[in-house]
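The block that comes next holds subunit A.
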Amino acid sequence: MVTRFKKCFSFLLIFLLIFNLAACSSTKNTVKEENQKEVKEEAFTEKTKVPEINLWITSQTYDPVRYEAGLMIANSWKKLGFKVNTTALEWATMSSEGMKAHKHDAFMIQWGGKAERIDPFHWLYSLHHSSEAVEGGYNIAGYENPEYDKLAEEFASNMDWEVRKQKAYKMQEILAQDVPQPPLVHRKLTMAYNKENFENAIMAMGEGLYSFWNWVNITPKVDRKIIRFGTVSDLKLLNPLTTKTGQDIYMLRLIYDPLIRIDRDGKPIPWAAQSYRTVDDKIIEVVLRDGMKFHDGKAVTVDDVKFTFDFAREVKSPYYLSKLKKLDKVEKVDDKTIRFVLKEPFAPFISNGLALVGILPKHIWEKEYKERGAEGILSWENLPAIGSGPYKYEYWRPNEEFKLSSFDEHFNAPKVKGILRIPYAQTYGVVQGLKSGEIDVAGLNLLPLQIEELKDSSFLAFDEIDDQGYYMLHYNMRKAPFNDVNVRRALTYAIPKDQIIELVFGGRAVPAYSTVAAVNKFWHNENVEKLGNDIEKAREILKEAGFRWDKEGKIYFPKDYKVKGYYSDN
Partner candidate 1 sequence: MEDAKQSLNNLFKILTRNKAGFIGLIIFTVFLIIAIFASFIAPYDPMAMNFDDNGAIKRLQPPSSSHLLGTTWMGRDVFSQMIMGSRIAMVVGILSAICVVFIGTNIGLIAGYYGGKVDNVIMRLVDIIYGIPFLPFALILVAVLGPGIKNIILAIVLITWRNSSRVIRSQVLTLKNRTFIEAARLTGASDFRILYKHIAPNVLPLSLVYVALSMASAIMTEASLSFLGFGDPTLSSWGKILYSCYSSQAMFKAWWWMLPPGIAITLLVLSGFLMSKAFEEVANPKLRER
Partner candidate 2 sequence: MDMYNDLLLNIENLDVCYKISDGIVKAVKDVSFYLRKGEVLGLVGESGCGKTTLIKAILKLLPSNGYIANGEIYFKDREITKMDNEQLRRIRWNEISMITQSAMNALDPVYKVGDQIVEAILTHKAVSKKEAYSRAMELFNLVGLEKGRLNDFPHQFSGGMKQRAIIAMALALNPEIIIADEPTTALDVVVQAQILERINTLLAGYDGSMIMVTHDISVIAQTCHRIVVMYGGRVMEFGNAIEVLKEPNHPYSMGLKNAFPSITGEKRNLISIPGTPPNLLKPPKGCRFNERCPFALEKCFHEEPMLQGTKGGYVACHRFYEAEDLRAEAGKEETWMKIRKRRVMV
């Protein structure tokens, strides 16, 4: 009895191990290789075989959306005869190997739709200009189209918005045809707040309730005038020179005033500036607003402004520097007026430079700089953070609370008395907090399941706005087959955008076709070619370009194959 059992057992054990090892490792199937030998005569050679595509997806843990969407895309591509390998990578690995080193075949990331990107410089220039196609640059796909480069340069340097808009339209058209890295979908941002306690909440483009305009407009309806704001993670650091994450920046820009702010439609408007004007292509003159004060009572002067720009560049603040690349020098004209001289004409300097650099109080930073030196000042905690913004820093207990109170002497003082920012560390905590009334506003894009959870809470208002950021699939044009425009177009056509939206987003997203979001009305070009959801069209494109399939449906390059890099080559 025992022996028989033993025999069965050992058999099972060995069987299992072999079976599972085979199942777990993706070993090549020998049978298929033999088949390929047979069809060799028909010139389906190894050489003409389309190389396998390595699609990097994130782990489900990091982002279920990218994970699921990635699997669906891979499935769809497989139907076209491509061999697709999905590899899940940690975000840190993917960002350094893909975003930075550009060693990928294809991977997906989600580009944030921050207010500063409403001017589509980021989308149209940074992501696609050939100068950015180097390691660490934004042009991840390696898109190097001279025709496009020319348009992009004009777009960047021309100060006339109408001209820029025309260029932008043309660029969007080209990109939609060339598809170096197709945008996939925009999320529908859904955020909730307590409408019984607060009103006038503003969901702004790209940022939802995180928007600066929300915090200066939201108005209390009850006696408790401090708004409690629940988020998923705590702030990291409050030193504006070294900050990297969006969450920090959202809070910092309430404390520090820039000269210009970007309004809800993406237009730069004077803020700490009384007015500004472009003297010529390279000079911008700003007049400082009267009567502004820092939170410690000292007046904001032109010297502070000049100091900020000079100092940030002197200590090499990574965050500020990236905004001020084109700045040559800052000149004080008089007590109210200051001039920014650029190295070359650069239109987005106002919206992406002046609008993002908060004015630092010279008297504080100069003193600290002396004590700490260039390196020390970058690792300074900067507590309490003193700026001139509509909110002033009250206290910060890491992982517990962060409190801002309104700065009543500000020219655009907020309606609430303060903001209590509460980090919950996990989304269900925020959702439960919202439900129980523990918080008034959730800094969270609600997922369908969460919306369902909250729908019975009648005191909540749900606001919705399409995200101007999007999920983007980055091909690598440095590698075959992505160097071929027809392959890229076919692959893009094969992406089941609508299905992804339905299944992965539960319907709470819209397809993206143009590089500039539809919600960004001023810049968005409606009339671009809309690639996606059409696997038949994809097959057609490949067929027309001469691609061939063997008996098993595997795809091969055309006979006498010549790479066509751009749509204009066709």
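If you want to know what made the cut, all candidates are chains of the complex that A comes from, given by their letters.
For this structure, a couple of remarks:
In this text, contacts are C-beta pairs under 8 Å (C-beta built on N, C-alpha and C of every residue); 3 or more make two chains touch, one makes a residue touch a chain; residues count from 1.
Remember, it's a predicted structure, so these values are computed and weren't measured experimentally.
Within the complex, subunit A makes contact with only one of the listed candidates (1 or 2), namely 1. On the side of subunit A, the complex with candidate 1 involves touching residues 2-3, 5-6, 9-10, 12-13, 15-17, 19-21, 23-24, 57-62, 64, 67-68, 71, 86, 88-90, 92-93, 427-428, 431, 447, 449-450, 453, 502-504, 506.
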